[in-house]
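Excluded from the complex is one protein chain; the other protein chains are retained at their positions.
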Amino acid sequence: MKGTKKQVIRPILSTDYTEGAHPAVFRALAATNLEPAPGYGTDHYCEEAAQLIRRACRAPKAEVHFLVGGTQTNALALDAVLKPYEGVLSAVSGHIAIHEAGAVEFTGRKVLALPAVNGKVTAASVMDWCQSFYADETHDHMVFPGAVYLSQPTECGTLYSLEELTELRAAADAYGLRIYVDGARLAYALACPENDVTLPDLARLCDAFYIGGTKCGALFGEALVFPKPGTVPHFITIEKQHGAMLAKGRLLGVQFKRLFQRDLYGEIGRHAIEMAHKLKDALAQEGYTPAVSSPTNQLFYTVSPETYKRLQEEGIGGFWSFEADGQVRVRFVTSWSTREESITRLISILKEK
Amino acid sequence: MKGTKKQVIRPILSTDYTEGAHPAVFRALAATNLEPAPGYGTDHYCEEAAQLIRRACRAPKAEVHFLVGGTQTNALALDAVLKPYEGVLSAVSGHIAIHEAGAVEFTGRKVLALPAVNGKVTAASVMDWCQSFYADETHDHMVFPGAVYLSQPTECGTLYSLEELTELRAAADAYGLRIYVDGARLAYALACPENDVTLPDLARLCDAFYIGGTKCGALFGEALVFPKPGTVPHFITIEKQHGAMLAKGRLLGVQFKRLFQRDLYGEIGRHAIEMAHKLKDALAQEGYTPAVSSPTNQLFYTVSPETYKRLQEEGIGGFWSFEADGQVRVRFVTSWSTREESITRLISILKEK
Amino acid sequence: MKGTKKQVIRPILSTDYTEGAHPAVFRALAATNLEPAPGYGTDHYCEEAAQLIRRACRAPKAEVHFLVGGTQTNALALDAVLKPYEGVLSAVSGHIAIHEAGAVEFTGRKVLALPAVNGKVTAASVMDWCQSFYADETHDHMVFPGAVYLSQPTECGTLYSLEELTELRAAADAYGLRIYVDGARLAYALACPENDVTLPDLARLCDAFYIGGTKCGALFGEALVFPKPGTVPHFITIEKQHGAMLAKGRLLGVQFKRLFQRDLYGEIGRHAIEMAHKLKDALAQEGYTPAVSSPTNQLFYTVSPETYKRLQEEGIGGFWSFEADGQVRVRFVTSWSTREESITRLISILKEK
Partner (left out) sequence: MKGTKKQVIRPILSTDYTEGAHPAVFRALAATNLEPAPGYGTDHYCEEAAQLIRRACRAPKAEVHFLVGGTQTNALALDAVLKPYEGVLSAVSGHIAIHEAGAVEFTGRKVLALPAVNGKVTAASVMDWCQSFYADETHDHMVFPGAVYLSQPTECGTLYSLEELTELRAAADAYGLRIYVDGARLAYALACPENDVTLPDLARLCDAFYIGGTKCGALFGEALVFPKPGTVPHFITIEKQHGAMLAKGRLLGVQFKRLFQRDLYGEIGRHAIEMAHKLKDALAQEGYTPAVSSPTNQLFYTVSPETYKRLQEEGIGGFWSFEADGQVRVRFVTSWSTREESITRLISILKEK
């Protein structure tokens, strides 16, 4: 058992991985459960899922590798695309920079922090950083910039626009950098009305990215895409070396096949965004304004310590940070599984205060 | 997609992870699929599963951590129990020594090879190795022995007896070593009539071991047990650092809870062993004698290249190694999911020759 | 051959490791050159040098290990004192954070950046960082703070006062951190009139620190001090593992023995500081004010691009950074080997403009 406190409260709106799988995904697993299949992703489900993803990305030659979790995928993909003397540029608030227990550094790689604007890295800051780096006569004694880590959406729910991503690609090309996108919550980005970055855009503009499953309707799993084949020779061996290869790879193939059939991945995203809009509207009516302007499924609000305590007791939302004035920033997250009654429950708690 | 060859044959008797989960385990996942639960193993299912495992091990204070796969668990557990200047002793044929793509070395640790007798390490060889090590005046310039890696059953299906394990404990104590047991196929060891090592014995004699789920009826998952609490401070952070923490830890809790309820883990093991006996008997009638005397669910036979080709076409069994005389050593594996018809099919192929 | 440009200019005032060894140190090497001695630091010179250092530090039980270079010593010492789940707090401008090519990360450790005030870390910022860390409910998923990296003097030549170091010790104790001090230029700190931190203070307040030789009169070498014996079990093996053990350890013993005999280390420091004062005075007469108020042997001035070009041609001083307004920040460094004629030469160049 991990952790010391016994958790008994059922969490609501606290994050997007509190339930198991979307029912349709679960049914696909059930239907194939007793079929024998070869291991390690060599089965036909993985091939079919990869084919659907290639089609969705309009990248017919892309390599698709299925992995179990996000931290694993980030550390593995970055290790695989970086050269030994390179590190990865990331927003100082990026997930790999803070919340992955140094998994990137554990593989010997340095995370090079860039300032974040609304959780985002800008092309200008990448250019500036690289220009300073190469202007420094002693840069052979420093970690070279090798890649830019982005997440779509970001840690605070914001989105890169197509224009921003295109500019980042230009900046990356100017300095020989790869672009890697962490798409843990990609379904929720793709479903936003505000979003103009499609899967084919990602495949065209990035060197590697992953399509998140764990937080977007799968029981577990992430699909790592290398749009250009041969990006990482012997990736399978590196994957095994990281302890990241699932014996029953078919479980990932079955799930991603279903997610990319009949637009399920799109549907999952749209439901969460619809619920996020309802939540925002309901909170607005109660006089709450978002602490961060997030168009996706993560919403940030500032509440009093008393309200925070009440929410905590009910298992609603999650702690984000303490504000300077003693207030508490709380995060509410919607997902494919969010029901309106949870929003109603939240509002009733907030009314109590 | 991984690998270059398209696999379409349904594998039979080739390994014990060709199907999904045992139906009872799958039902448990289905029944809890839409329940919200907190993440990272802090849910009540993990706690209940850990409690059942502690009871089965008669180790009321044991720490139990649930992980996804075997290579991951081996590399993580060894990294966690070794000191920086230590390596791990393993049979030269041990899984970590050969088949995990150097995952142990990837974390900076050396695997120190010991001779294997029937796939097993002996207490005498551990004692000899350590004695030579400390007798060498320059041993400060060498990797210290820190742990012994065993697997139960071993790579070739053999079993450590309680006497052997007790002797290994004494050898380990004589030189301050930890004992770690890889129990990827532990259910099949525990179910053998020949076996006299119980879960409480493992908990009493080892510093860490894992109870395999992936190959023993779970959809996926392994339960790592530290019989003595506090064996590894801040294990959770180290787990995260390895990219080994599952966001929806509850999936592992639900599965192991079910595996340890109503003796399901025992039942799974017994079915496979019964099937293995039937397979051995049927093969004996055809004049085949096992290449290795294995009492568990992995059986090794030597066949002609032509027969091997036929088996390969039908997806039956798996390649193990080439013999000096051009014959092929093949492995047949039974599991919770093995049906008699598969054995019948195998025999009919062998009759063809 | 390293680098692409052929260097022919003799560098002046550019750094403190442009010459070989202080003549007295060199003579000690010459006098003992043909004496046979056992290897790896087990010789009597190392023991005598360690004894002199223990005495100078008033730390009779201190462990002293002699190493070759600074980056090596930093990466090794931090790896040795950190636990697997810990990283090291460092000023964002710290040497390990920027100028060591990620040597700390290469060993799997994260450098956790703190804001720098005059190149220094404050006790308050350490306290704040740690408080935020432990207040975050998800901190088990983050790199724990394990040590604070300081350098005395800092990257920009400033000094920690005894009061500041004492406060840092209290902050470290409050959060279970070790303090490690990089003393690459320690002789020049110790010799400053402004300095009130002595070797016994370092031994009393730090868990590990190194007394720089390479930049302070030795041919090469650093003396790593663990004031408390047993701080790092089997350090020798970890040192070897890092490739950091010198076969002819006696070379380091001979040098540090001489540096700590008859106050040579003090004399070396005082000469450099005297020269630094002369340089400052001469530059002040030419109307230059230091860009950073540094009391030690590194002096920073802002010059026009034309002046910088002239200096570069003559090999005087070294590039530090470009200023926003196009001016160039240049660093001048004095050492045990600095002669007044170099200062005269510098001033004549500056007059030319």
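Each chain carries a letter (A, B and C) given by its place in the written order, and its residues are counted from 1.
Assume a residue touches a chain if its C-beta (ideal position, glycine included) is under 8 Å from a C-beta of that chain, and two chains touch if they have at least 3 such contacts.
Given the structure is predicted, the values throughout are model-derived calculations rather than measurements.
Student: Considering the whole complex, which of B:100, B:155 or B:239 touches the chain not shown?
Tutor: Residue touching the absent chain, from the options given: B:100.
Student: Taking the entire complex into account, which one of A:84, A:115, A:200 or A:229 touches the absent chain?
Tutor: Of the listed residues, the one touching the omitted chain is A:84.
Student: Any idea which of C:56, C:76 or C:259 touches the chain not displayed?
Tutor: The missing chain is touched by C:76.
Student: Can you list where chain B touches the absent chain?
Tutor: Here the touching residues of chain B are 3, 85, 87, 98-102, 105-111, 113, 135-138, 140-143, 319, 321-322.
Student: Could you list which residues of chain A touch the chain missing from the display?
Tutor: Residues 40, 79-80, 83-85, 108, 140-144, 233-234, 236-238, 240-241, 245 of chain A touch the chain that is not shown.
Student: Even though one chain is hidden, which residues of chain C still touch it in the full complex?
Tutor: Chain C touches the missing chain through residues 1-3, 5-12, 14-15, 17-21, 23, 26, 29-30, 32-44, 46-47, 50, 63-65, 68-76, 100-103, 106-107, 214-215, 219-220, 235-238, 240-251, 315, 337.
Criterion: only the chains that are shown with their structure count from here on.
Student: Farthest from chain A in C-alpha centre terms, which chain would that be?
Tutor: Result for max centroid distance from chain A is chain C.
Student: Under the over-half criterion for shared residue numbers, do copies chain B and chain C use the same patch or different patches to meet?
Tutor: same
Student: Round to the nearest whole Å and give the separation of the Cα centres of chain A and chain B.
Tutor: Here chain A and chain B have centroids separated by 32 Å.
Student: What whole-Å value do you get for the distance between chain A and chain C if each is reduced to the mean of its CA atoms?
Tutor: 41
Student: Mind pulling the chain B residues that touch 2 or more other chains?
Tutor: Residues 40, 236-238, 240-241, 245 of chain B touch two or more partner chains.
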